[in-house]
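One chain of protein is taken out of this complex; the other chains stay put.
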Amino acid sequence: MKGKSFTFLVLFCYASLSAGLNAQRSGTIVMEDVERAHFRKEILIPDIAGYLTLKCDFHMHTVFSDGNVWPTVRVDEAWEDGLDAISITDHIEGHPKKLPGQKHNGYEIALPSAQMRDIILIKGGEISRNMPPGHFNALFVSDVNALDLPDYMDALGEAVRQGGFVIWNHPGWRRQQPDTTKWMPEHEDIYRKGWMHGIEVFNEKEWYPEAVQWALEKDLAITGHSDIHESYNYKYNTDLYPVRPLTLVFARERSEASIKEAMFARRTATLFFNRLVGKKEFIDPLVSQSVKVEPSHFSHEGYLYFNIRNSSDIEFTFLKESADSSELPARFVLPRRGTLVLRAKQVKGKAQNYLYRLENVLTGVEEHPVFMIRVQ
Amino acid sequence: MKGKSFTFLVLFCYASLSAGLNAQRSGTIVMEDVERAHFRKEILIPDIAGYLTLKCDFHMHTVFSDGNVWPTVRVDEAWEDGLDAISITDHIEGHPKKLPGQKHNGYEIALPSAQMRDIILIKGGEISRNMPPGHFNALFVSDVNALDLPDYMDALGEAVRQGGFVIWNHPGWRRQQPDTTKWMPEHEDIYRKGWMHGIEVFNEKEWYPEAVQWALEKDLAITGHSDIHESYNYKYNTDLYPVRPLTLVFARERSEASIKEAMFARRTATLFFNRLVGKKEFIDPLVSQSVKVEPSHFSHEGYLYFNIRNSSDIEFTFLKESADSSELPARFVLPRRGTLVLRAKQVKGKAQNYLYRLENVLTGVEEHPVFMIRVQ
Amino acid sequence: MKGKSFTFLVLFCYASLSAGLNAQRSGTIVMEDVERAHFRKEILIPDIAGYLTLKCDFHMHTVFSDGNVWPTVRVDEAWEDGLDAISITDHIEGHPKKLPGQKHNGYEIALPSAQMRDIILIKGGEISRNMPPGHFNALFVSDVNALDLPDYMDALGEAVRQGGFVIWNHPGWRRQQPDTTKWMPEHEDIYRKGWMHGIEVFNEKEWYPEAVQWALEKDLAITGHSDIHESYNYKYNTDLYPVRPLTLVFARERSEASIKEAMFARRTATLFFNRLVGKKEFIDPLVSQSVKVEPSHFSHEGYLYFNIRNSSDIEFTFLKESADSSELPARFVLPRRGTLVLRAKQVKGKAQNYLYRLENVLTGVEEHPVFMIRVQ
Partner (left out) sequence: MKGKSFTFLVLFCYASLSAGLNAQRSGTIVMEDVERAHFRKEILIPDIAGYLTLKCDFHMHTVFSDGNVWPTVRVDEAWEDGLDAISITDHIEGHPKKLPGQKHNGYEIALPSAQMRDIILIKGGEISRNMPPGHFNALFVSDVNALDLPDYMDALGEAVRQGGFVIWNHPGWRRQQPDTTKWMPEHEDIYRKGWMHGIEVFNEKEWYPEAVQWALEKDLAITGHSDIHESYNYKYNTDLYPVRPLTLVFARERSEASIKEAMFARRTATLFFNRLVGKKEFIDPLVSQSVKVEPSHFSHEGYLYFNIRNSSDIEFTFLKESADSSELPARFVLPRRGTLVLRAKQVKGKAQNYLYRLENVLTGVEEHPVFMIRVQ
């Protein structure tokens, strides 16, 4: 029973667990509390000077390629998970493999749902070839089906002609790069034509240190995506990791046009499962907006006690740069939305600075931001 | 070991859960722990004399009607959730509404997956008409597409002709029965023809006391189903309710043929969100196999202490039949797989029996099994 | 990437969560991930004009009366649970019952721990007599042991002489008020002397509608407390209810002196398990700071879609004041830190206002704030 229209209200508002359980009505007993509540939970990542920090996932599949869900499910998930923008990027070649005879219309199916929920839906598709050159996402294109061309260069060229933003997906995917992650002549060709604009540093559950280096050297937008095929909650361990993998886009406004402008300007970073990767110019303000060290609130037996607060959904791992006599911990984790008390040996009459490296944050290959803890 | 001073640092800083489990391999770092583990978890419901108790859900949808998932997802979910048998029952009429031009082949798509996982997949479909007569599931049919006939009686007749087992679905669905749950002349017609074999006492999150009465009076198989359209974990609150709604089938073997035989013989019951409904002849042994009262293990200040153990996944709510001086609780809940200690005022030299009604178990309209607690 | 065949093995076997995180060191293997992370999580309740909203629990026990934990545990819990201030209020009479020969020094034991963690610890104790007059908390006293006097009036008088703030605890506790919640002559006496300053509207798992009325009529501070005896996580269902019961104090500063000033000025409210009770002058700004309705972001087929956002940790249940043609839901729950999308029938050219009553918020006996949803 119960077509889509009927479930509409259930989707947008739910009965509280705390409001009592069973309402008897004309011989039918409704057990409201058996359903999960559905609502949007914001991800807390601070904006940085001049830009909004938008949370995006630009790589996902549906039944229109080899995914397992209907396109609207991607919107429902993005809404609940606090995303601002997504792109449904089904494999383009041949035809929707599971549904011969259908066209690639995941975007069209999902669009009204996205508009109702205030999710920015970006038209896209995945050009999926053997290595070289592998898989590429084309975002902001106008006609996905037109990218279904025999030669991959033609397909990429068509994407660019449509104004598309092209990302090299999972460059180190072991199935396509069994030995090591290589930049091949074919990638050089695409890159020199100006047809490669971004690269995935993270995909699904893998990340690629080489891709960080290439992104910085070649000025490619740094991205990270779920490449989700199943339903999100089936695939990922959301108890351990409540925040989805994200491409962070530093945009002037919350709009598709603004996201496109930011991406072509390479104003992106990626956060995936407590690892944050991006250029120093974006990462440094993200960190300093997220973590605050307070003046000490107590001194006792030669120690100062003070709070260090994390107002973001990014977990930070601190590693001391060098040994000292402060007795501050050599390593500690500051959880998302969490506050820790630290204690340091008091040095009479003077504030002291201690340097920590953020182990889980990368601004280059083996390059980590340094965070100064000022004890006063 | 380990006095307070030692635990001080541990208290203030901890090692991140998220820092482990990364294996570096040829330039690709794989984060295995971000994925959810998938495995089958058995539901503990005892077998009863002569029969296996099979856990089944015979009503679910996919993208081949108005569901949101690919047919194989229903198998994956059933496998993880400990089910023995399912039926994919997409709406039959017209064509697969979301996928014009496709045929109803959810069964064919899901079958290999079911066979690999040892899940019994039963071919079925939902004949979905306005009330009267409403919706009916046809199970064990051979050709679902052949049931797509303009007249509902023709459709039901064809189902029966194919050997199908016909269930009246959600008879009290408020959208189709806004006032009260009624048995209409059209249902009488179908029933008299011998074309109605079972009825849903529970559907999705609703249950229908009238349906219990009809099932017992008219000898219809008692069933209960999720009628799931979304992914299971998206729809239901699995934290509060780890056990899915089930039709229990008391079968001679774990096979499709045996399930069919049992259903036509009306050897079924339903368990839905801690409520168990069925005929006394099946419910009584289920209860007595699940709950055991042990002799007292301790006496103290005039009280006897003893264990009451529940080895099943059925939660039981006990309500005392009449006041007494035992000081046993007037009402208590025995959780699934849980043991409670009860204490009773000792009566010298004699074992005592106390009667409780199982509030959440129904063997008829407002008819509950009585459980005797023997204190010795 | 990653078609179905690739995910096959992943589906059937997974890497254990438990296999990581072992660091070998000189023959000892440390499994860091077996420990729970301990850190402070803030409770989000907005400040209101001119005042900080401090989160407090002024009623709890330790092994120095009939509680089960050491006094420092109360500080650890308060710190993790995001509280600003607590009072350890062990039963005063006779001697610490579990520890004959010891003095009441829970405060002294817990104080250094509280100071390290930036928790305001208020000295207090519970004067615990049979009804009438029942139990009373004395807060901000200087010498708890001096309150151990045979006559309850002497004990209350001594509390007041020390500058104490006196709260009538659990006035409707069924063990002491088996029939109904009564204001007895003894309470009138205490009140007339000016020795009763506050009252518990909530205690442990009970709340007392009569106490709300008395608080408003007699100008008593409205409070609510856990009265916790066990460890907090053992006692309460923190999965269902992540926010502890709280007395909210509207204070000029985060200091003991400021809390005391605010309480004597009756600037308090209580939040307990999704129920918020307080005077209109405090509740109205709390609500309007917490919930924001945004202009519509989409219109479609005659409906406007708009966000309603809750930035607080208070869940709100909305109940429509009167029927209308907007098709807005008659009732909905806005979860803590959650956003819902609502849709309303568009009325051409005009913004519309719709009134909802907040069902779980009380500003008097059966008096609820009204929230206006403006659709534009």
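Order of writing sets the chain letters: A, B and C. Residues in each chain are counted from 1.
The criterion applied here is as follows: a contact is a pair of C-beta atoms (placed from the backbone, for glycine too) under 8 Å apart; a residue touches a chain by one contact, two chains touch by 3 or more.
If you're wondering where the values come from, they're calculated on a predicted model, not measured in any experiment.
**Student:** Which of B:45, B:211, B:342 or B:375 touches the chain that is not shown?
**Tutor:** Looking across B:45, B:211, B:342 or B:375, the contact with the absent chain belongs to B:342.
**Student:** Looking at the whole complex, which of C:169, C:268, C:296 or C:326 touches the chain that is not displayed?
**Tutor:** Going through C:169, C:268, C:296 or C:326 one by one, C:169 is the residue touching the chain not shown.
**Student:** Among B:128, B:274, B:346 or B:363, which residue is in touch with the absent chain?
**Tutor:** The one listed residue touching the chain not shown is B:274.
**Student:** Pick out the residues on chain C that sit against the missing chain.
**Tutor:** Against the missing chain, chain C presents residues 9, 12-19, 25-37, 63, 66-70, 72-73, 76, 97-99, 101-102, 126, 128, 135, 169-170, 172-175, 177-181, 203-210, 227, 229-231, 233-238, 240-241, 273.
**Student:** To test your reading of the contact rule: which positions on chain B touch the chain that is missing from view?
**Tutor:** With respect to the unshown chain, the touching residues of chain B are 1-4, 6-7, 17, 37, 39-42, 79, 112, 115-118, 240, 273-274, 297-298, 300, 305, 307, 315, 317, 329, 331-335, 337-343, 359-360.
Rule of thumb we're sticking to: only the chains that are shown with their structure count from here on.
**Student:** Please work out the Cα centroid separation of chain A and chain C, and write it as a whole number of Å.
**Tutor:** Using C-alpha averages as centres, the distance is 35 Å.
**Student:** Would you pick out the residues of chain C that each touch at least 2 other chains?
**Tutor:** 17, 37, 39
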